[in-house]
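Only one protein chain is missing from this complex, and each of the others stays in its spot.
Read from first to last, the chains carry the letters A and B; within each, the first residue is number 1.
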Amino acid sequence: MIDREIAADPAEFGDVIELQDVSCWYGSFRAVRNIDISIARQRITALIGPSGCGKSTLIRTMNRMNDLVPSYRAEGRVLFESQDLFAPGVDPVAVRRRVGMVFQKPNPFPKSVYDNVAFGPRINGFKGNMDELVEHSLRRAALWDDVKDKLNQSGMALSGGQQQRLCIARTIAVEPEVILMDEPCSALDPRSTLQIEELMAELKRDYTIVIVTHNMQQAARASDTTIFMTMGDDRAGYVVEEGDTIQIFTNPKHRLTEDYVSGRFG
Amino acid sequence: MSAFSPARPVARFEPAVMRRKFTGTLFYGACLAAIGLLLLTLVALLVDVFVRAAPWLDVGFLTGVPSSRPARAGILPAMVGTFEIGIIVGVLTFPIGVAAAIYLAEYASDSRLNRLLQTNISNLAGVPSIIYGILGLALFVRALAMGPTILAAALTLSLLILPVVIIASIEALKAVPQAQREGAYALGASRWQMVSRSVLPAAAPGIMTGIILAMARAIGEAAPLILIGAFTFVTFLPNPISGQYTVLPIQIYGWAQRPQADFQGISAAAIVVVLGLMLVLNGLALIVRVRLSRHIQW
Partner (left out) sequence: MTSPAISLAHRRPIGERIIERLLFLAAALGVVTTIGIIAVLAFETYEFFLEVSPIEFFTGTRWSALIKPQSWGVLALISGTLLVSAIALLIAIPLGLLAAVLLAEYATPRARNVIKPILETIAGVPTIVLGFFGLNFIAPQILRPLLGTDNIGVFSALNGGIVVGILVTPLIASISEDAMRAVPRGMREGAFAMGATKFEVVRKVVFPAAISGIMASIILAMSRAIGETMAVVLTVGTKPQFTFDPTESVQTMTAFIVQISIGETAQGSVEYRSLFAVGATLFLMTFVLNLLSGWVVRRFRTAY
């Protein structure tokens, strides 16, 4: 259904997202400073670090969700497909269709399952067969079998894990290029968590995934690249190390990284 | 790694972001226009009243009595009536209202009887004020033979605002954290001791604010009093227990009914006095809420 160009190596197309010297402020408080990272295309990148080091702030910069906070300000360049997201003419509404987000606490609308998935396409002017799109999205979120007879039931009647998969389904229904996940499994039981991780492995074939997680085992299991952040003395978060997940966890370059992944702090 | 492909979807979406944002801006404009209209109405009301009232507001007006000649008319009896009724209403509703609220919030278990009592009070709060006038007429004026007096009026208005006082007091009591009650119990306090020494003082600002606002409402009422027999032409100072009386809203009404512009003028002047009274009461409620709550440290 989706037109694709087959290519041999994703790296040929450049990084999907690149942050250049990005700092984020809430009023006069700097939450993260001088971030230089890149998110590789169609990989799963995990963002790990202790509580409060700015991981959520960072990930929300990538789809301009932080704009909803009045005192927020970002410096530096956030490049999405080589376009600066914070350039003057850029509308956050347009950005968010292409960079989707799944939240920590599943937040389905109090509408039917069908209307939950159809919400995004409807407001974004979808022209085509909605039933097909809804089914397709639910299948890709591994939820179709659970809900195919219950499309008209309220999305809130589903279990926690199902609700989160519903949120994933509706996110991919608008066909973003990137899916940001802010601790998507922390409110779920272990079985649902595993289901979501399996889902992520499937989804990375078509989408780039960035996941913030507290769970180091999850990061080690599920991601290709890992970025480790921590909080500096000025209470601003900064990136300590960025690299291949296997390397970060078995042979970290930084002392702080090693301490964190071996559980000595955080 | 399986054959992948970069997700480059066909443009099946027409997001039309500009158009959607424009609609949103129109809506926001409508919201602002609504508030603007309300503000404009309020301003128009105040300006109209003040302009009409200006020539008539003087000391003579405040200290005189009504007269068939607007130039000589005054509102002293109405002010005294309002004042006397206000005091009696306050004295009556404060203990009864707070007592009822204490019972419902602190003593009553969640039984059917108590939920019934609470529902009943909510319903009473929604009954039109003129119905309370009918009740007052039948009960106080006729059945208890008080006649059309200030006492009957005060009792009627007390019944009117009692549900409002109770509801506001219950809310103030419920806002006190459970920890305060548990602390008192742990020290061996009885329920009444716990309530009177621990919970009530904490809820006091909220309760007092509620009472002041309810009294402001009672003072502005006219409909129930018309039924009870308040007069619009009272030239002497009323006796609380017997005899004729009037209050500011009724005086306003009485004068406003006369077509001559001069009477509209003194009616407006009386309105200014009432609005001033409302301002004082609301300001008092604000002060109570802000200053007293500061002393309560949770």
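Simple rule for what comes next: a residue touches a chain if its C-beta (ideal position, glycine included) is under 8 Å from a C-beta of that chain, and two chains touch if they have at least 3 such contacts.
As the structure is a computational prediction, the values presented were derived from the model and not from experiment.
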item	value
Residue touching the undisplayed chain, where the options are A:17, A:101 or A:248	A:101
In chain A, positions touching the absent partner	63, 65, 68, 70, 93-97, 100-101, 103, 105, 107-111, 119-120, 123-124, 154, 156, 167, 170-171, 174
Chain B residues touching the omitted chain (full complex)	15, 17, 20-21, 23-24, 27-28, 30-35, 37-39, 41-42, 44-45, 48-49, 52, 95-97, 99-100, 102-104, 107-108, 117, 120-124, 126-135, 137-139, 142, 159, 162-163, 166, 190-192, 216-217, 219-223, 226-227, 229, 249, 252-253, 256-257, 264, 267-268, 271, 274-275, 278, 282
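The rule is short, and it goes like this: only the chains that are shown with their structure count from here on.
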item	value
Intercentroid distance (Cα basis), chain B paired with chain A, Å	51
Touch list for chain A against partner chain B, complex	2-7, 10, 13, 41-42, 91, 93-94, 97, 121, 123-128, 174-175, 177, 205-207
Chain A partner contacts - residues on chain B that touch it in the complex	2-10, 12-17, 20-21
